[in-house]
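Apart from one protein chain that is not included, each protein chain of the complex appears where it belongs.
Labels run A and B following the written order; every chain starts at residue 1.
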Amino acid sequence: MNNTKLNKLILSIGLLMVSVLVACSSDEESGGSSSGDANTVEVWHSMTDTSGEAIEQVIEEFEQQNPDIKIEATYVANQGEGQNEKLLTAIAGGNPPDVAYFDRFEVAAWAAQGSLEPLTELAEQDGITEDNYYGFAWEEASFEDDLYAIPTTTDSRLLFYNKDHFEEVGLDPENPPTTLDELEAAAEKLTIKEGNRFERIGFIPWYGQGWFYGWGWSFGGDFYDPESGEVTADHPQNVEALEWMTEFGQEYGVEDIAGFTDSQGSGAMDPFVSGQLSMKIDGNFGVASLEKFAPDLNYGVTPIPTPTGDNFTTWSGGWSVVIPKGANNQDGAWEFLKFFGSEEGQRIFSETSRDFSVIESVNESLGYTEDPVFAEFINILPESNARPVMTEGSLYWNALADAVEASTRGNGTPQENLEKVTQQVTEALGE
Amino acid sequence: MQPKVKHNLLRTFAHLGLLIASAFFLVPFLWMVSTSLKPVTQIFTYPPEFIPNPFQWSNYIEATEYIPFFTYLSNTTIITVFSTIGVVLSCPLVAYSFAKLEWKGRNTMFIITIAVMMIPMQVTMIPLFLLFNKIGWVGTPLPLIVPAFFGVPFSIFLMRQFFMGLPNTLRDAAKIDGASEFRIYWQIMLPLAKPAVLAVGLFQFMNVWTDFIGPLLYLTNESQYTLSLGLQQFQSQKGTEWGLMMAVSTMMTVPIIVLFFFMQRTFIQGITFSGIK
Partner (left out) sequence: MKNKMNQANHFSATAGIQSEMKRKSKIAGSSLNGWLFALPWVIGLILFYAFPLFSSIYFSFTTYSILSPGEFIGLANYKQLMNDGLFWQSIYNTIYFAVFFVPLSIIIGVALAMMLNMKVKGMAVYRTIFFLPTLVPHVALAVLWMWLLNPGFGLVNGVLDAIGITGPNWLGSVTWSKPSLILMSLWAIGQPVIIYLAGLGDIPQELYEAADVDGASWLQKTFKVTLPLLTPVIFFNLVMGAIGAFQQFTLPYTMTQGQGTPDNSLTFYVMYLYDNAFKYFKMGYASAMAWILFIVIMLLTAVIFLSSRRWVHYQGR
């Protein structure tokens, strides 16, 4: 290597470094001061695509109505659904955004850690009450008598079925199963097995959004009593539900099914889209994905069958907006929360994103109840449940998923596994 | 004559083996490229189709419009290039000291260097963040660049192994000629370790180029984002934009492939000492 050449190289690199450092530090100055002078509200969200457009429209309208407040929205990857590294570190570092778009499921755990600003008083002042929203959404936004979030979207889960497959095997595509017996019979008819390999499977209880919460409630079970704080994963009806799932799995061979659906929970390679699965449980967000990946698929949706064929139910999650602890501009943040959660803000957001609003009248006014598919999802919302509002929500969720996996694979009985969940979550809550 | 025949036979077999093996290794890349050219409805067909029909070149244009591709590209390039320079400057130097110089505490320092890699970053990233937060670097690319100039344990260890493999005779000879230690390092040892330096540089380039968690934590303004953060934007609850995402992924691999293609030449011939001796 040539010595002088290298020396020159090093010199130029050094100069470049210095210039970058200077550039960065001046960047910082302008970035750091922005939240101080004007009435700026920093918003972090994880929305892209149509939801991304929708939030932009909400912001635009808000800024028009509040010319003195400026919203600075930033897309943050991995926010929500248990992956909140950035928001966590920002709060820990004392430098959080003023508003964060937040998975409602996690409100209780974060509130218990003292990481969200309580909104109870502000809501009372401005006349925002439980009556404005679906009951389960309000429930999830609160923790121990305090409100911590303004709910923004919701969803529900139903049985999707492939109408063409129904016709092909002589089932009435306009009369989908309502009882478990009918569901099992239909599944058997729809399944095509060649040798020891499935060409098509009628139904897989735990595929897609077939999480155990839904089955437990459909069987009439329950999971948690917020009054006494008692965890009831091993509720007799829950045990029944898991026993039913286990039997179903045994009939078809759990490993054969699992290999068929791969180990990905949902989404990436949907066998319903490719026509290898005739019925599945999925949320209303699954509709958008079907429109995109299989626009010609002829399908219908119907409430998740129950043992008796009535008392249909489902469960709902959804998103909200929160003010993280230590946010600079809490007044401005509250104004934005209020607008986002109002009928007007909800209508703007829901119309573009096609996510359901947490306000019933908005869903009606946007015509969701006239769309044959969406109507089914909307109509079941008043009957819907929220997952237990507790600090160990994520643990409970994972433990139930483990219990389903273990039971269906013959690794302990449903009774034993659900008892274990009860014990594990109770212990964690006690800590 | 016989050994020659045998040699040729061996070579033919090796060639054949390479061909078969490379087919196996080509699959993931080809699949990525093919997905990047598929219309969205073709991505989930059963059974899977390998060849896009029709070739949807517009995915590439759409992808660069879906995210501010060129902004992200230049951000990624700046961070990657500087941190690679940092590693290439610092790591061989430190490694040389571990391999060829004798100093008190050397072995302890070396053990510590290896040991710091054994703690998963998942538990150190929060305190590290708080540290950078305290000195006001959060929101700038500095936490992603500056540490590289102080050395990265993986690269130091790798370089050390290479220096350990270089004979001492050259160094001793230079010493007798009265050359300073730095001169020996800079003019004799470093050039000899060129393949290793290039490898270390390449790895750093790749790691930073595709790093996700670092930019996620430290960059707070969308105008500073990198391509790996951009990739995430193709995923939403309503489904992933596979075609567009793979188009960006494919474009992201191009610079690394080009880099690799040129640097791999340095491996082709074993170095010879005869010229320097």
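Note that in this section contacts are C-beta pairs under 8 Å (C-beta built on N, C-alpha and C of every residue); 3 or more make two chains touch, one makes a residue touch a chain.
The model shown is predicted, which means the values in this text are computed figures rather than measured ones.
Across the entire complex, contacts from the unshown chain go to A, B.
Although one chain is not drawn, the whole complex shows that of A:38, A:169, A:185 or A:258 it is A:258 that touches it. In the full complex, chain B contacts the hidden chain through residues 7, 10-11, 14-15, 17-18, 21-22, 25-29, 31-32, 35, 46-48, 90, 93-94, 96-104, 106, 109, 112-120, 122-128, 131, 147, 149-151, 154, 156-158, 161-168, 181, 185, 192-193, 195-196, 198-199, 202-203, 206, 210, 231, 235, 245-246, 249, 252-253, 256-257, 260-261, 264-274. Where chain A meets the missing chain, the touching residues are 82-85, 88-89, 91-92, 109-110, 113-115, 196-199, 255-265, 268-269, 276, 392, 394-395, 398, 401-402, 405-406, 409, 411, 428, 431.
Just so we're on the same page, only the chains that are shown with their structure count from here on.
Annotation: 36 Å between the Cα-based centres of chain A and chain B. Looking at the complex, you find that chain A touches chain B at residues 1, 3, 6, 10, 13, 16-17, 20-21, 24-25, 27-28, 31-32, 47-51, 74-78, 85-86, 88-89, 92-95, 267-271, 273-276, 285, 288-289, 292-295. Of all residues in chain B, only 40-41, 43-46, 78, 82, 85, 89, 125-126, 129-130, 133, 136, 138-142, 145, 186-187, 190-191, 194, 212-213, 216-217, 220-222, 229, 232-241 touch chain A in the complex they form.
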